[in-house]
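For this view, one protein chain was removed and the others were kept in their places.
Chain IDs A and B follow the sequence of writing; residue 1 opens each chain.
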Amino acid sequence: MGFALALIIWAITLATVVLFAGRFWWFPEAISEHGPSIDRQFMLTLTIIGIAFVLAQATLGFFIIRYRRRGEERASYWHESRRLEILWTTVTAVVFLSLAVLGQRVWAKLHLNAPPPGALQVEVTAQQFVWNIRYPGPDGKFGRTRTELINDVDNPVGLDFTDPAARDDIVTVNQMAIPVNRDIHVILRSKDVIHSFWVPPLRMKQDAVPGLAINIHFKAVKTGQFEIACAELCGLSHHRMRGFLSVLPEPEFEAWLRQRASQ
Amino acid sequence: MTQAVATHEAPKSFIRRYIFSTDHKVIGLQYLFLAMAAVTIGIVLSIYMRLRLAWPTERWPLLAKLFPQAMAGGTISPEFYLSLVTMHGTIMVFFVLTTAPLGGFGNYFLPIQVGAHDMAFPVLNMLSFWVTLAGFLVLLAAFFVSGGAPISGWTAYAPLSAVGEIAGPGLGMGQNLWIVSIALFCIASLLGALNFITTTLNLRTKGMSMTRLPLTVWAWFTTAVLALLAFPVLLAGGILLLLDRVAGTSFFVPAGLIVSDKILPHKGGSPLLWQHLFWFFGHPEVYIAILPGMGITSHVLSTFARKPIFGYRAMVAAIFAIGLLGFLVWGHHMFVSGMSPYSAIAFSLLTLSIGVPSAIKTFNWLATLYKAQIRFTVPMLFALGFVSIFVTGGLSGIILGQTSLDIPMHDTYFVVAHFHLIMGVAAIFGIFAGTYYWFPKMFGRMMNDALGKLHFWLTFIGIYAIFIPMHILGIAGHPRRYAETAGFDFLAPLQPIHVFITIAALVTAAAQVLFFFNFFWSIWKGRRAEINPWRATTLEWTIPSPPPHDNFGPQAPVVHHGPYEYSVPGAAEDYILQTAPPTAMKS
Partner (left out) sequence: MAKTIPSLADIETITIGSRPPGRPDDGGRGGGERPPSLPEGSYRLAMLFALASIGMLFLGFTSAYIVRQGLGEDWRPFSPPSILWVNTTLLLLSSATLHRARSLLRREAIRESLRWLSLTTLLGLLFLAGQYEVWRQLTAQGIYLSTNPHSSFFYLLTAAHGAHLLGGLLALGYLTWRGWRRRLLLMGTPDHLKRYGALVGTAALYWHFMDGLWVYLFILLFLWR
């Protein structure tokens, strides 16, 4: 019985290591400036906990075999070792807390700094199962919006056209384009319930909370077409709340914006 | 009433003895059977979920018979899937993981292990069970009301849960019933917790000092303190949520919401407030579920390793540290919620420091096995399985607890895998270990060994087959609570993993039939058990199996030894009962 259990534990450990090390399915390639730092921190942590995982499971299996019952022999009456206890407490505390501190670096860069000046502002307003994207237009200013004016057919964010700044605002549904290599400042809002803006290759996820305007910023460094998923349960079509993110070279982005403005 | 303690005779009528009983053992069994009913429903619901995830468009005419209303077309619709998510989570967290280890084993064995005749307040104890049962029935009723069960998840985030039916099916009456059920559960838990605490502090028998308490008692005691302090906060949140829904207040619902093209009249509330209140309860709840499992594991490991538990004091300190820190880390559920990024850092540091006492426990369990004489009984297999799963599930917490790594991982299957292993499966392994271990004491018969071992192998392998691949889903970015992968290009390639997990889940669920069969068959047909079949040391093994109504009879036991005196050099046997005369410890 002891052999079987140890073998199973080791087999499971091996399978797990293969599954993680083989990367048959893995992160999509990171396209944001901060993405690789998150991936590096992830790999560092994964390596450390991977080692801890293998050591713990291997030891467990080894003890199960080595110390299985043998005849009527007594077990050792050993149940205390101040030295050992201090040792492993210190080691785990140091390792865990260092990881915790290291884990704050990217976080601090993303969330403790204000969006850099000159960043392109994009407002993302989530609503049940749709992402509404708004650009400030040539004047660089978002116009006034009013809840009463919201109309899903032609005014999804409720632009108040009596405000001149609102007239040139560009609103798209589920289509978000951003220029590559430029800081993007996204202002996240929600019209109804909590949603979460999640673009896996950007390594960016942030809840959109009704009643709040949440600011995030990032910079995409690779072009391409990506999907925006909702990561916070928002109702029955949560799994279909799909938007598209195009990261474009600056000229193409400008062209895209002009084309949208003319619609 | 003063005499109640002295003459502790069993009531004669069937109703007083088995239904409205004030005997902690009967109440413990009532809780266990409730948990068994609940876990059966919970597993069935998870099977429906897994089938939907693996084969989203498939028709299941046979399965539809159970939910004719929700599965009218024979398929599992996305909204029904979300109802299943909500109900599975709520049933498992509250009515299984809280009910079985604390309400069940705690009620049955805490008074016996401290040497008491009953709980301090038997009537409160009885009430606690009946209120829990009422809460369970109210929750199940949600399936049968118009609109069906709520779709807002077991976390019921406002405003989705707060604005009513217009935000989605099941958010009308179903959500109200959910809140009422949780409120009842909170009240029941408080009554239970008071009993556990008072009994542990005041009813210990002569010689049963705090440092001679079995680790199970320490775990139940700490769990009770957590429940006592955490559940009222959930109750407060639940009351506020109900008022927002039915009385037009605006605690959680902000101004100017437009749901289904209607402007809502609420103004000024804070959705994050609900999350803070919920997780202030929700995180300690995780430890309410797992601490008793840790206690049972320590207890069983020591028994079958035939060694004293390593570092008894450190174990107690670790239980306390985990309990205390458990109250300070709720924010790690909210890193990307929009709360202050500065407080996120504080929560992150505190969260990773919980890893330290958890690691201490693991090291101590391993050290307990060092130079042991391990007997591979079924409870021991589950206790060893607990250690393995606790390590696996705990380590992924080191990733989730880091703010920056939580950005990609939050609300993905990585989280689902993590908490199922550490809080769900590990706790369930604790419950299984406890069941196989104490069954002879509770029913006077042994469970079948071969069936038990088969149950263990299938469950242990099955659990890993289900949950290890889930981590990979999360790393690939798969958000949780998605009814299918078809909507997204980046999710479609992950479908084979879903199919694999579903097959593993079906096998694992089927294996549980072995357990249920073994359990009920053994009650009637199992081999008769002796008083102390495991040659263990604690007080429950000094009285008949099953114990008489007043546990110890007129003569309360006197304790002379610690709880885990195994293989004491020079002693006559390889274990010393806690009640053995002081001279038994000769060395």
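Note that in this section contacts are C-beta pairs under 8 Å (C-beta built on N, C-alpha and C of every residue); 3 or more make two chains touch, one makes a residue touch a chain.
Source: prediction; values computed, not measured.
Judged over the whole assembly, touch between the missing chain and the shown ones holds for B.
When you scan B:I47, B:V114 or B:A156 for touch with the missing chain, the hit is B:V114.
Annotation: of B:I166, B:L201, B:A510 or B:A572, B:L201 touches the absent chain (contact as defined above). Checked against the hidden chain, the listed residues B:S146, B:S209 or B:S260 yield one contact partner: B:S209. Along chain B, the points of touch with the absent chain fall at residues 1-2, 5-6, 114-117, 120-121, 190, 193-195, 197-198, 201-211, 228-233, 235-237, 239-240, 243, 247-251, 255, 267-270, 273, 276-277, 280, 554-559.
Going forward, only the chains that are shown with their structure count from here on.
The touching residues of chain B, when paired with chain A in their complex, are 78-79, 82, 151-153, 157, 159-160, 163, 167-169, 254-261, 263, 268-272, 305-312, 314, 336-338, 341-342, 344-345, 348-349, 351-353, 355-356, 359-360, 362-363, 366-376, 381, 384, 387-388, 391-392, 395-396, 398-399, 401-405, 407-408, 410-412, 453, 457, 460-461, 464, 468-469, 471-473, 475-477, 479, 481-484, 487-490, 493-494, 497, 564, 566-569, 574.
The touching residues of chain A, when paired with chain B in their complex, are 1-2, 4-5, 8-9, 12, 15-16, 19-20, 24-28, 37-38, 41-42, 45-46, 48-49, 52-53, 56-57, 59-60, 63-64, 67-70, 73-81, 84-85, 88-89, 92-93, 96-97, 99-108, 110-112, 127-128, 147-148, 150, 152, 191-194, 196, 198, 200, 203-207, 209-212, 214, 227, 229-240, 242.
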